[in-house]
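If you scroll down you'll find the structure; I have some questions about it.
Here the complex is missing a single protein chain, while all its other protein chains stay put.
Note that the chains take the letters A, B, C, D, E and F in the order they are written out, and that residue 1 is the start of every chain.
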């Protein structure tokens, strides 16, 4: 009880302190500096309509590469920790026909929608990460509905690696063509899609990278799910 | 204000009212089974109302387009399909994790069904749910 | 957009009531049911916001959200019944 | 060659890691050799970058996507980064070689990936010129460290990893709050621009923001009392990883802390932050040395010793003087070498004899003379005996501490150092003057690395000039903020 | 009911996916259409096996007609359900008499059973708790007197008449 | 042409490394001896040159300029060290058959030389540490506990010195002696360095040098360390290495004497800081002397004796007068040669008999006559009996104490001499005379190299005893004034004159007579089981007390109250308290519960918040 009281007092003081700091960053005021630059130039410089996407993929490409890496680490780490010589799913309760049939119907749609999300990343909210997560949800549903279901994890791992490599390769192609890592040569040099701003075929290499990320995130999250749902079985 | 926006507003109002009802059901009903009885239906209908309402309403505005309607109907359909599935999954989870029926319940044919199945398998009954009790 | 406040009040009350159930329980499934209701309501809220801000693109967000939430609820439900 | 090719330092480990799933079919051995090859190439690139930076005297500014800062994220590979990236790569290479012998637990392919990404994270933390990108690289480092800590899949490993996750999670959350405040106040994330604008910041925001950012990094930098995760993680992690933790992972956090600290020196409350850090750093040294005193597990003992040395570096950085920073950097280099040596050697013993408990070191001088010799060199150096490298940096730190007027801190540090001397003494005595045993084969590769590191310890100890001049350059890279701002080709956005 | 050919199933999946694509993009931009088709082809290739067993046969006009008719029917049932809910929730005495009852269905197809289950869940006072073969176990908020009988057949009959039968006439045609 | 200073400095170290690396019996010893001899030879060659002009060498390392200088003062100390060093090497050629010993013994030799030659604090500290480290390694090999004690105290001393150096650096911005001296001299007038800071610097140096000099209460490492190593090495350890501590005290005067005076002022017309040094010395003389008397182990006895004798040097320096310096400097030489000699003699005894306890010895004078003669010279010199160097230096110190009007300190000198007499008498009798235990019948004279080593040290004892003017003359030059008058054979101070030659002649005659009497007496008093204490009566078990065993037990009983308080035990208790503290610290802080750890984070946040809110 004392602990709870102490915790509450401590937290209130910390909270008050944070609030004091935040008081100096008034809510709703225009505090943009670099942000405004992005808004002003995003269309001509990247071909994307969605400024967030341009920031994520173009201006702050290193962050995104890192972000992809973080997820890769998580997938690898989970795989490493839950690695067992022989693993199988050991669920006791079958999914009812309601769930299994629902899943059958939903999975194609969910996957399609995931793909929709990541290829429209430069136009609408979302992009590779939510798209990938959506695709992974399709696999999650399969796991939930069918107690024996397994993704082809070897293939998934390979896809995961290969798309990761291709992301870096896209960056290196930029380095080779434009002299800068992650240089968007498609937009900057080729000017591909200049006529198309706001339509699908625009945004330089954003759709390519978001497709890569979408596949990567999808396979990685599915891999994590796969690893977590299986248990060791004796041989 | 035109007819479309008026219909849309009405539908949205109905929808949000059912949202409210749904949450109220969560509070008023005595146990988890009956809470689900009241809340899932209302939430789904509420969503239907809100989505359709927004789609129709948007059509009546200067910025609206058919895409608004189709997209919101896709969402509505999705919810119409998935909400009952999750309700079903949840009620099954409630039952299988050992939460007893409300004391005023009059019949439990599912228990009989399960016990009949168990007699055949000759297996120890799993009485204690893994995380059912709580606190 | 006259009614927006009415909707928001209704939704806010609904959310608060569901929150009460989330914290109160008493069983985990109770909380889950409440969370499920909240996600449904949130999806609706997103759609409403799309209209309010006149941005159709938010509808995509609502759908993604609905999909992820559905997946999450199903996963928890299956966990509760020992289906993992 | 174009300086932008320094981005290979980021690209190579990434490709290297992503590629592993495609070759894992070739078998465990192949993956291990692959790991060695990648780290060797990385070392080569790092050496090239080092040579570039030190011969031209100009930092390499890598601009991703050709965006000039602050619009794009830039890497700032100045004197410090060039030096430390080389250390990161070289230590990784050595530990990759050591992994050949030390890592048997499956799955090796995952180990190799995490290993490369740990190296990548530290490299990025050191190189980046953007505060949020720093957060990203910090998380890359941290999450791969969580995974690697638990890699052995024993109960202890999981326990250590869990502690690391919880404390690291709190730290990174508050770090992010600090970033939010700074960004909210300045509208930019670029470090150089932050430094440029820091003076105009709202005083409260600056104070809270700086405090939070430093707090978050201090968890990674193992400052007392935020370091409780560290001994466990060090003890439980696979041996090569422990060496990497000590040699560069913590140091990346420490560097980041120092970098941000100095970038924001225009902030009003800067002086009080320094004072607080000095207290924490001094306590770190004190508590860690005493905690090491009666350890039964040598790896854990050296872990505490490592924490104490980190505290010493933090102390040097917190002095707020050029001489302090120079000394801190010098100590970072020396400590990296010595702790790589010690953890490698102790890990080698643990792998060969099946554990790192004190008793196993009895008679090590007879059983594994070369390893015992290496541990002895490391121990002597760590204590700060003259003519071994650490002496020079310890001396510099003390002089700087006293020069800044913190006599009490110097005194506490030295009292703690007496304790350190005692436990290393016991270890050395145990190895050489107690117990008997049969000679055991020590393995060529590891022996060579041990000899190399020991030689480095002595060479720098006898001839510290070169290392010191490098440390000075690297130190002024951190200390001389005006130069830093000037070096970053900021385009005129906003300001 | 046998399985349709692979081609049929694949094409059916592509068509459904492409229609959905049209709905979510709501655009006739050739770029969108082209990519939509491409993605539908790709996704369908991975998923047609689980998506459908009867393939293009699902597009039989009769089925579509019944489906169109079913929508208002169902919506009406659903609205009734919600009025019922409103009544029970808002009523101060909370008039409920819950229980789990058993019904039987005449539907054979999985999709049909799913539709029935969902329909039950969304309509007055019932939630599908489990489906085992042709037996439906349903949590009913107001179990009628007649269903509270010891006689198993009697019970199932009463329950089925109240719960499943009203939907089956449509669903039987639509899904078989 | 190799720089002479480097040659002096590194010859021993290089020789040691080669000897260690080659590790061939015979070659090893030869190289070691050559390496040890080179410094002495070069120093001898440079004698006149040094008096004309100082020889310098400097090198920049890691941004520090290291300066070495051979000037009259450093030459003096270096020669003493190299003399003992050579003797040590000769002794070790016999007593040590281990390349490990050679490496570290010669390494410490280099360290000692370097300490004396350094003209800046970096090289001083570096070589000081080299010296300490090497000597520590010598002890480590034989005894963990004693070496740990030595180690801990050395480390404390080193770190104390480091802080003091750092503070000086912080205050003056310099690390070289000349600049520091200049800056402190100037500061004495300006007073920018506060008295408190000066007190701290002084105190820290006191600890640093006190440890090495073995002054009470920092002496506890010395008995163990001196006895638990090769005794030939101890000759150097005690004879030369401990002088580094004494030299440090001298350095304090040179560098900061004036500032210390300005900071602390005087007390009874005496410099306060010097007073402290003098009393440290006096206490050391008496306490260590008493403890020496009570030892049953020959090595322990000389260990305490060493401590006591170095106390004289401190005492002399503490008098603060030039005469005191002269006396102290002379005693540096005397102590080096007689204590070095003592340890070589001890080495010879232990080598030939394998015994270390007085109870196991006796009657060795016949078996080892040359060693006995050397021992006798050492005894005379140590006890301060003319015509030995020991007497001349003690006489000067005594004169200086009288002149300084410090009668109590002078009393300590007297008391110390009396005690010294008591224990050397015991050594003389218990080891050399009386009944020889049967197992010592086959004992032979010590091997030649050892004997040469002894001779090298014995000769200066006599030469500088008979002609003390040789030394005082040099000291006068060194200190730059006519401090001690007279000629080669006569020392003249303001208050007294000592004619060494006259005394020698008188004593020689007297000794000749005594010798004759002894020879007859020894023959006449041969009884089966004897000891001198009980005048030839049989030893009984009830009161088992003889010159060889518990000889001074009555004294011990008299001192019982004081012996209860042992510094040794005090430190041990302190150490165990520190270890317990360490245990409870880590057990309570690193308690394993991650929730507690999270609380630590929260508390730090709370502190940050409070600091921000308040």
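Everything that follows uses one rule, which is that contacts are C-beta pairs under 8 Å (C-beta built on N, C-alpha and C of every residue); 3 or more make two chains touch, one makes a residue touch a chain.
Criterion: contacts and distances are computed from a predicted model.
> Just to verify: the chain that's not displayed, which of "Monovalent cation/H+ antiporter 1 subunit C", "Binding-protein-dependent transporters inner membrane component", "ABC-type transport system permease protein" or "ABC-type D-xylose/L-arabinose transporter" does UniProt list as its protein name?
Its record in UniProt gives the absent chain the protein name "Monovalent cation/H+ antiporter 1 subunit C".
> List the neighbours, among the chains on screen, of the chain that has been left out.
Taking every chain of the complex into account, the missing one touches A, C, D, F.
> List every residue of chain A that touches the chain not included in the displayed model.
3-4, 7-8, 10-12, 14-15, 18-19, 22-23, 25, 27-32, 34-36, 38-40, 42-43, 49-52, 54-56, 60, 63-64, 66-67, 70-71, 73-75, 77-78, 81-82, 123-125, 127, 129, 198, 217, 224, 227-228
> Could I get the residues of chain C that touch the absent chain, sorted low to high?
Its contact residues with the unshown chain are 53-58.
> What does the interface between chain D and the hidden chain look like in terms of residue numbers?
Touch set of chain D with respect to the missing chain: 132, 136, 139, 143, 146-147, 150, 153-163, 165-166, 169-170, 173, 176-177, 179-181, 183-184, 187, 189, 231-232, 235-236, 291.
The definition used in the following text is that only the chains that are shown with their structure count from here on.
> Identify the chains adjacent to both chain C and chain F in the sense defined at the top.
Chains that touch both chain C and chain F, as defined above, are A.
> Looking only at C-beta pairs that count as contacts, which pair of chains has more of them, A-C or A-F?
Between the two chain pairs, A-C has more contacting C-beta pairs.
> Name the chain whose C-alpha centroid is farthest from the C-alpha centroid of chain E.
F
> By CA centroid distance, what chain is farthest from chain A?
F
> I'd like to verify one number: the distance from the centre of chain A to the centre of chain E, where each centre is the average of its C-alpha atoms, in whole angstrom.
33
> Two or more other chains in contact with one residue: find those residues in chain A.
17-18, 20-21, 93, 96, 98-99, 102, 105, 109, 113
> Can you list the residues of chain E that touch 2 or more other chains?
Counting only residues that touch two or more other chains, chain E contributes 20, 24-25, 114, 117-118, 128, 130.
> What are all the touching pairs of chains?
A-B, A-C, A-D, A-E, A-F, B-C, B-E, D-F
> For the complex, which residues does chain C have touching chain B?
Residue list for chain C touching chain B: 2-3, 6-7, 10-11, 13-18, 20-21, 25-30, 32-34, 36-37, 40-41, 43-44, 47-48, 50-51, 54, 56, 59-60, 62-63, 66-67, 70, 73-74, 76-82.
> Could you please specify the touching residues of chain A with respect to chain B in the complex?
Checking each residue of chain A against chain B gives 93, 96, 98-99, 102, 105-106, 109.
> So in the complex, which bits of chain D are touching chain A?
It is residues 2, 4-5, 7, 10-11, 14-15, 17-22, 24, 62-67, 70-73, 75, 106-107, 110-111, 113-114, 117, 120, 124, 128, 130, 132-133, 136-137, 139-140, 143-144, 146-147, 150-151, 153, 158, 177, 180-181, 184-190, 202-205, 207-209, 212, 493-495 of chain D that touch chain A.
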